[in-house]
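Every protein chain of the complex appears in place save one, which is left out.
Right, chain A next:
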Amino acid sequence: MFKNYIKIAWRNAIRQKQFTVLNILGLSIGICTCFIIGLYVHNEITYDTFHENADRIYRVNQPNIWGDWDEMVSSTGPNVATALRSDAPEFEEVTRLFSTGTQTIRANHNGDVALYNEERYFAAEENIFDVFSFNFSQGNPKTALSEPMTMVMTTKTAKRYFRNEDPIGKTVEVKSHDGTWDTYTVSGIIAEVPYKSHLQFDMIVSLKSYSEMMDAHGWKWIWTAFTTYGLVQEGTDMQAFTDKLQKIPPKWAPPTTEKIFNQTFEEFTAGHAWILDLQPLKEIYLSDSPAFNAFGPSGNPMFVNIFGAIGILVLLLSSINFMNLSTARSSKRAKEIGVRKVLGSKRKALIKQFVLESTLFVLTGTIIALLLVQSTLKIFNSIAEVELELIPYLINPVFLGIVLVFVLGLGLLSGSYPAFYLSMFEPVETLKGKISTKFRGKGIRNGLVIFQFTISIALVICTFFVQKQLSYTSSLDIGFKKDNILQIHNIEQIGFDTEVLKKKLEENPAFLNVGKSFGLPPNIWSGDRYKAKGSQNDVVQLRNVRTEEDYLEVLGVEFLAGRNFDSSRPNDKYKVILNEEAVKTLGWGSQNTYTTDSPVGKIVALASGGEDEFEVMGVVKDFNFNSVRQEIGPLVIIHHQNDKVWDYGAGLSFYSMRLNPEVIQNTGDLEALVANVQDDMAQIDSSIPFEYSFMDQEFENTFQSEKRMSIVLNIFTLMALIIACLGLFGLAAFTAEQRVKELSIRKVLGAKVSELAVLFSSEFAKLICVSILLAAPLAYVLVDEWLKGFAYRTPIDIWVFVLAAISAVVITFLTVGFQTIKAASSNPIINLRTE
């Protein structure tokens, strides 16, 4: 019997080639899309699972004590770890990582000097490898970082410095802030850091190398350059444990607040709870929060949700297609069903037959889909910037089990409706040929088509708005012209006298302005606590950046009150410039009150540690110094030579130059210019790595993940649309066959081909119109929700909906048009004679 079913399925498939191809194609595309999304989602949710004790590792998060206490950050002071060691025996191990920032490293290799900036660099305690399981190819993980001035690096990094020589015991030099070089010995080699790790690094040095500095540092609880991880004992009650941890900050932090701020713990926290929160290791990557001290990539839970939903929808669409085409085709099989019933088949056997048939279809579709996945995964990987692989899954019994369940499940699902529907036929009716004139199940089929197109059209509208938002953000007026600004990095390594370099740059006709700053938009993150002097206003959090007067010229920001710094006036050194938002935040009014009550001349005072006061000498118009994802915050611009304030921005400094468009006309000019500047730098100090960037690109980069998402979204939307069109095409073909007699009679009675075409297409156009009406509000809600994540939003214009509606109708007519013309122009005599 089984063989007979397969035979019939095969011969039917061959006989009705068009349906078979549509069915298999739709299924394969759907399953392929679903698999790729499945791999992507699985990849995203299994970060950091390679650590032996992954289930027991937690990161300690705390509130942002430097700003918004409601915001959690993953940075802690160094002494959170020591307090945990003494008060929290539930932790088997506690280890901390110190973010040192980018370091310049050199190594002498037989006379060749290898010199690199190492960004993926941090210091860690010796027990780090008791917590995390990285694969050592050389050296002992237990002892590698137990001595000061030792370092572990990856194989790839070691190759860069030492080529093929054994790196163990070799030394590298790390440039310190005062320009001298510290020597570190390589004590261990890690084969490779798995890419599915939230902790990415090329080099780790022993934290003991910094012990002198750490002992001398008074900011034990507020020096938030550390990340604390703990390995809990097995069987720990996490809720009770977390509750218990809350006693630690009030017990240990007071000496720090008293010493640094002269404030009690309560005064410092101002009533906020200094929470210590334990975040499971496996959640760190995907949750993408809290921010700061990220040692590697982070995922985006929104993308996982969106793509997961799309994967399921696309699969649903292709199953619907399958059901639709199968039932539509059923009248062709009606005779076979009737004969089988008369010859003794039970209904159960017929259901079995059709479910088996659809399972065979799904199986074929799945095999083709797997081939498709394998052949398109590379492209997807490069677009989505992931490293998905199919082969390891294919030898994984769990995955194969899932695929099997999937094939059977989808086979049953997509086969069940046709099976039950077809097997219901009464043999007398089918044998008399009554079924084919009746076209049953039309309502359900139409409903399914409407569902498909609602989803597809909604996706198209969403995709459109994602594009629109992206182009909106990149064309937004951000308060200054961000294009044509070249920035060179690592200027702090030149030392204090950077004027020589500046002169050279200024002499270059390619540059209109040259200015130094200690931070670059869109990455100005440093901030401090300030107070308006002489008012009862609260302490407020303001961002700050140190610049030269010339830097503001490079940006071309507009002054609303007061003036820029002037290097010829030494008193300017201790004055500050505010942006509008900062004036507002300090309670000094907005732009229209400047004339009556000018903020210029008022005093702003530091409110953390020192009590230094600075006079406001100017107010600039608001400009975006962060990604346009955020609204413009309050900003204090500090003179670059002001030595009373903390050296914000980790001491990094940059020269920015506005390009002269008359000199720099093409990329060739630009390349020559960059090479030129590199020479200038090298003449001053060849040990400084040359790095440069363009401001507009940096702004673009803040939307990189959205851009990637939009491309992937485009692809999946296209898939959904193709599947829906395949379904519509198949259904139109079927309807044409069904109605060929009716159309022929109409034609004999005098209808024109064009009239028939309209008659035929209008039925489908109606369905699409209903879909549009359903899709528009759905898309509106989704787009509105997504746009809420942005400070600057593209308007939800009605014309996008109209455009989507028109394209949907056009696509419909193109899809059914062929069938329409074919059906309407066929010879009526032939069609009527077949009776």
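Methods note: contacts are C-beta pairs under 8 Å (C-beta built on N, C-alpha and C of every residue); 3 or more make two chains touch, one makes a residue touch a chain; residues count from 1.
Methods note: contacts and distances are computed from a predicted model.
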item	value
Chain not displayed: protein name in its UniProt record ("CoB--CoM heterodisulfide reductase", "Phosphonate ABC transporter ATP-binding protein", "NADH-quinone oxidoreductase subunit H" or "Aspartate carbamoyltransferase")	"Phosphonate ABC transporter ATP-binding protein"
Touching the absent chain when the full complex is considered, from A:4, A:110 or A:667	A:4
Option touching the unshown chain, where A:113, A:342, A:748 or A:781 are the choices	A:342
Hidden partner chain, residues of chain A it touches	1, 4, 7-8, 11-12, 15, 335-336, 338-340, 342-346, 349, 427-428, 431
